[in-house]
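Apart from one protein chain that is not included, each protein chain of the complex appears where it belongs.
On to chain A.
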Amino acid sequence: MDPECSRLLPALCAVLADPRQLVTDDTCLEKLLDWFKTVTEAESSLLLLEENPCLVDLLSHALKFQDVSSRILSFSLRLAGIFAAQENCFQYLQQGELLLGLFGEAGPLGFPAWNVPSVRSGWIQGLCSLAQHPSAEQFLIECGAMDTIFSLQGDSSLFVASAASQLLVQVLGLSLQGRATLQLGLPDGDWPSCAQSIVGYLEESLRSEATPQVTQALKVLTTMFGRCHQPWTEALWMRLSPLVVCLLEKDPVPTAHSLVDLFLSMARSPVFGSSDCDLWVTLAQTLSRLSPMQAGPLALGILKLHVCPQALRTQAFDVLLLPLACVLEAAAQPPGFRSCVYPPGLLDGTGSSLAMADALLASTSSCAGLLCQSLAHLGELQPLPHGPRLWPQAPLLKATVTTLCFCSGSAVPVSSVGGRLCRILAGCVRVQRAALDFLGTLSQGTGPQESVMQVFAILLEYLRSPESSPTVLKKAFQATLRWLLSTSKVCGSNDPGCHTQPFLRELFPVMQKRLCNPCWEVRDSALEFLTHLTAHWEGQPGFRQALLASDMPELAQQLLQDPEAYVRASAVAAMGQLASQGLHATPTGPEHPGAQQKSLLQELLHILSTDSEGFPRRAVMQVFTRWLQDGHTAMAEDLEQFMARVFQVVSRDLDWEVRVQGLELARVFLAQTLGPPDCPYAVALPAAAPPIPPIEVLRTLGRVQLLEFAFRALFDCDRPVAQKSCDLLLLLRARTAPDSGLQGAGGGPDTATVEAALRAWQAGEQGQPLGELVPEVVVAVLRALDLEGLQATLAQSSDHVEQSPRSLLQDMLATVGALGGHEADCY
């Protein structure tokens, strides 16, 4: 321990033990415990207590006075546990019977403070820390703590109950550690007494008619099997499994969620996955016993397992497919009604009868919940490498499209189940969102031509429908984008494929309307969609042609003046994307003869200078950076003047993210000005243009005001800005200083002025002018600045100084001292 801390500790312990000195801030005590934990992990606890007897005094104090504050009592219990985690220290504390006092029946259990949940929690956490060695196990039995632990399982405070459950797991693990499975598995198996009492408690709970008690026992087991993968867990399961399986035979199955969690936790454990135990049979039985809604999460969990029998996997997959199969059946026409051949059903062989569908779709909430769950779970499965081997892409596409038809009211069912589905699903936004999400996921697979056409038709219907809510519309845009991109990949080129070209012709008029929608979320989604679409296809003639034939570029540009900041930001991004490929609206179109149209560049600069919201300004900076990287023509004209204007504006921006973006722009500009770095190992190619001499580089940077911006940002009150600037200046120094031939004008009057200004800036006086940044001065200042030191400081979190233990102790003493001062003032 830091000697300074050691010095402060007695005073702190005295303060903590003093009932008149109230520690009002719980976080200080938490930090203190964290610190002790760190200290004890590195040092011997016994030594620590011997060197700092005040700590033992503090612990004893908690026992002496029953009116000790609940905070301090809880703290003392946890602290004692931390120390007693080491067996020798445990023995030391036991000699004074301190531990028995703290955790035994005569201890805080009888204090009035026991009613406070934090004290009970502290008691449990103390024991949790302590239960690390065999002596602890014996102690728990001797001090009679086990019964208290059992009773706390059902504590009124959820935190206490949860911690008690964790403690039970910890103790059971400790007790059974290293035991042989075979030995435990015998009918008269030699179970240690502690384990015996816990298992007895679990058995009693599992037999209970009270659901909360069963749930507690199942939670303990779930944690146990999730955390501990030792062979003895199998023996534990063999002992308890008959009771658990009994639960499955009840109707309805109690605590179904907890059972699912337990079985999945076991299935993930290597102990059960690789053994011959009957877990897989139990899982199969559970799948068939639980209601479809309860079985869904279990089915998903099973399908995510790496090791699992194929038959079980198929059964689980069927559970997930069942609701969609019902939708397909409900929508199907009677035989002979239509000539068109439907894709094969999702559940061939098992046949999801209409009666089953009837039962499944009993009420609105259960139907919507089940479909959403099924769609979400299937969506999670599709991308998995070990997902279902036979992914029924075509029927799933059909089922999803049909679900969306039911939701939009465009499905025309003939069966009574279909009629009911129609009533339940019409306008159901929840299912619409889930189905569109899943439809998007399905774009990763292929489908028959007819299905793809149906997908585009339903997407267009949703995009076109005035009934689509903004959130549904956003999902529809996302799904459309995924399908457009996937079909173009299938077509073998990056150009919109043969299916999509006609679709685009219908899509763009719809999008135009969406860009004019009074709801800002809709305008925003439409702009984002346009941006993504353009990013993927901007170079493709088919897309360019369709886009330029529409009014979308003009509408997007108009939205730069939207009243909603998010929309302006999206419009900036969209225009940036369009303009980088020359797809933006021409400033002087025939419909605006003689209009004084500002160029897009000027318009974006205007947003950067005047927009009251941060999002559009950040978007502008991102566009400028990308344009500069791509060498966009709009930037080429008078680049220096433009950059100077941007840096001037950005350096005054109040949003730190805009300033960081400004520094990113500066980095790109610097990299382009410097040219590629010399690489000694590169195969030398004749340089296209000779590198610009450093002196010229520095002059250019000075002219565009990059240097002033970077120096100002170096002392920015927002750490990310200062860090970015530091990195930038380090790069500049590395590339200009070594062989620049420039002699730093160290000690010169100009350098002194600049350095003085920088010192003033560092002290927070940003108003002081910087002075002239001639190359020589810049080089000297860069050399003089301890950029590496600054970088290291900035790399640490901003509160690293305040987080030191010494600071913590001082702060606590000062706070309590201050309180004492107030008390004195009262007299």
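One rule holds for everything that comes next: a contact is a pair of C-beta atoms (placed from the backbone, for glycine too) under 8 Å apart; a residue touches a chain by one contact, two chains touch by 3 or more; residues count from 1.
Here, contacts and distances are computed from a predicted model.
A chain of the complex is left out here; the name its UniProt entry carries, from "Integrator complex subunit 9", "pyruvate dehydrogenase (acetyl-transferring)", "Elongator complex protein 6" or "Molecular chaperone MKKS", is "Integrator complex subunit 9". Across A:18, A:450 or A:551, the single residue that touches the chain missing here is A:551. Of the options A:114, A:280, A:391 or A:520, the residue whose C-beta touches the omitted chain is A:520.
Among A:25, A:203, A:278 or A:467, only A:467 touches the chain left out of the display.
Per the touch definition above, the residue from A:155, A:261, A:562 or A:611 contacting the chain not shown is A:562. Across A:19, A:134, A:212 or A:419, the residue that sits in touch with the chain not pictured is A:419. Residues of chain A that touch the chain left out of view are 409, 411-414, 418-420, 422-424, 426-427, 465-468, 512-514, 516-520, 522-523, 551, 554-555, 558-559, 561-564, 567, 591.
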